[in-house]
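Just one protein chain is left out here, and the rest sit where they should.
As written, the chain order gives the labels A and B, with residue 1 at the start of each chain.
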Amino acid sequence: MSASVAAAGEAPAAARRRPRVPHLVRFLAKRLAVTVGLLWGVTVVTFALVHVVPGDSATANLSEQALNDPALVAAYRARWGLDQPVYVQYLRYLWNLLHGDLGTSQQTGKPVLSDLAHYVPATMELAVPSMVLALLIGTAVGMLAAVRHGRATDQVVRVGSLLGLSTPPFWLSLVVLYQFFYLLGVSPSGGRLSTDFSPPPTVTGMYTVDSALAGQWAEWWDAVQHLVLPVLVLTCLTVATLIRFVRSAMLEVLSTDYIKAAHAKGLPGFTVLRRHLLRAGLVPVITVSGLAFAALLSGTVLVENIFGWPGIGQYAYRSATALDLPSILGVSLFVALVYTVVNLIVDLVYGLIDPRIRLS
Amino acid sequence: MTEQTTQAPVPVDLTDRRVRKALGRRDWFAHRPLWRQPLTVAALVVVAGWLAVAALANVLAPYDPLQQDDATYAPPSAAHWFGTDELGRDILSRLLFGARLSIPLALVIVVLALAVGGVLGLVAGYLGRFVDEALMRLTDLVFAFPQIILAMAVSAAFGPSTRNAVLALVIVSWPVYARVIRSSVLTVRGEDYLHAARLLGVGPVTALRRDVVPNSVGPAVVLATLELGNAVLMLAALSFLGLGPRPPAPEWGAMIALGSHDLSKWWVSVFPGLAILTVVLACNVLGDALRDRIDPRFAKGR
């Protein structure tokens, strides 16, 4: 990704000789430029795509009667700026974007920014626990497989992680719904909260956090129950990649000289594990977690739809089917932003944690 | 910031996270001969089995996959092993004929994406500088979109059909190939023999063909095998959303979508799901094994 490209493009030796802080600043500046460029690219692609679509947003949003009244259609087009040439529409959008205005969603009638503020916390409530679980399980199982390299455990982990990579998430969602809701009746069928409860007062927008803050433990428990199945599916989706990564990275570390030396010195296995392996194992986890998070966000589209979870995945789906350009753009920009920011953080943390980089 | 992995002669530039994620790393059981890898053998059998099914669907299928019948929603029985769907069509037959769609289409997607990504990756890696930078930004752009949303938008834009679903999936999947090929080119670009060749007046096209391309074949084959499963998955996801091959084509994802309307008729969606699962799993196991075998780093027995 961007950081590695930057690294590949420069002469590493020269970069290393520069003082540390300016290097970081330069790096950040470059990344910022890349991010802005990326977001700009997203607006161009989305704009182009939506204008290729044969559907007309006036048909989707106006009544039959209004469509037969040229004055009203013209007014609608003027209101949404659709009467302008595409490039003017685009420039106008960019101008507003620079002023923090993402436009108004044609389907909800609300500013896209407030729509995002409404739907993003719901998605985060799914994505964050899934990511945390995937990281924990992925690291633990990956390390276990590496330590038991070549044995039965390793085999089982291998098959398990490949299974995770090979299961269609929408199918898995249906299967767990059928099993845990319909057959066993131990889980709610979807949504964020039972209808008996009202959403807790909004602080973060995440029901589990907000209800805990408000001390509403019945609501909290209900919200947690609603989280279980979708989080389960999303974790399955994500953990497989992580397991495979941690395992291979650990194997690499295990074969390095300093671990061999540590073993040779007679250090107990656990101490070696704690002192060296864990840290070394963290590096690949961090490396891949940015990408895994992006994949997770992508996975929420289908999963949220099946579980009736009102997050940005569902919002994106509805916007796409209604040809609601401002919303589609808003979601795309948001995801691209998350993608770049997460990867930036990953790169920074990476630099902090990798001993070899610190040594240099 | 990530130059630590340049220590050994690596077939691909593993400083690129995308590349590392796409290829995964490290052998599982590469050092063993094939016949001592039961999992790989099993995967081979499954893949061969599905290929045979695709080829012989018309012989194997007990019914016409499009034949409607009054026995709608019949649960699995001796007459219909996997039951029937809401139009009374035999699910087993549809499943078998579905292999004729999913597997060849996945192959087409992979081949096209490999062709597009491969050429761009070669060019970018070899020419470097501005071209390389531009290509990397372009791939970043594609990665920044949620894959399924971009594919949805593309196939919605051009109308739902088999061709457009394939097109959409090629558009979202070529960048991985471009990255991998580019990385493998980068690793040989600095090599002395290439330098020498250039000094000897060997043109860029010849150099690409003679030295660079062969070096990229390994990673490309590994990636293609791994991505084959992914292509099956993505195609099923698009079909699930109604953006794949048009009905009444027996596409697995579309079959799951129909079954999802009434989960109490579990057989309608469970069997196509298992079909997808087995194909993708087999592809992934094979891809894994292939990678361990081809990757020269591991062949050295490290």
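The definition used in the following text is that a residue touches a chain if its C-beta (ideal position, glycine included) is under 8 Å from a C-beta of that chain, and two chains touch if they have at least 3 such contacts.
Methods note: contacts and distances are computed from a predicted model.
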item	value
Listed names "Sodium:solute symporter family protein", "Inner membrane protein YgaZ", "ABC transporter substrate-binding protein" or "Threonine synthase", matching UniProt entry of the absent chain	"ABC transporter substrate-binding protein"
From A:46, A:108, A:211 or A:289, residue that would touch the chain that is not displayed	A:108
Listed residues A:177, A:206, A:239 or A:292, member touching the removed chain	A:177
Residue touching the undisplayed chain, where the options are A:24, A:75 or A:113	A:75
Absent-chain contact - pick from A:27, A:47, A:293 or A:307	A:307
Touch list for chain A against the chain that is not drawn	53-57, 59-61, 63-69, 72, 75, 107-109, 118-119, 177-178, 181-182, 185, 187-196, 198, 222, 226, 305-308, 310, 314-315, 317-318, 321-323
Those residues of chain B which, in the complete complex, touch the missing chain	66, 68, 70, 72-73, 86-87, 156, 159-160, 242, 246-248, 257-258, 260-264
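Here, only the chains that are shown with their structure count from here on.
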item	value
In the complex with chain A, residue positions of chain B that touch it	1-4, 6, 13, 15-18, 20-21, 24-26, 28-29, 39, 132-133, 136-138, 140-141, 143-149, 152-154, 156-159, 186, 229, 233, 236-237, 240-241, 253, 256, 259-260, 263-264, 266, 269-270, 273, 276-277, 280-281, 283-285, 288, 302
List of chain A residues in touch with chain B within their complex	1-9, 12, 27, 34, 37-38, 41-42, 45-46, 49-50, 52-54, 150, 154-155, 158-159, 162-163, 165-171, 174-175, 177-178, 182, 241, 244-245, 247-249, 251-252, 255, 287-288, 290-291, 294-295, 297-298, 301-302, 306, 316-317, 320-321, 328, 331-332, 335-336, 339-340, 347, 350-351, 354, 356-357
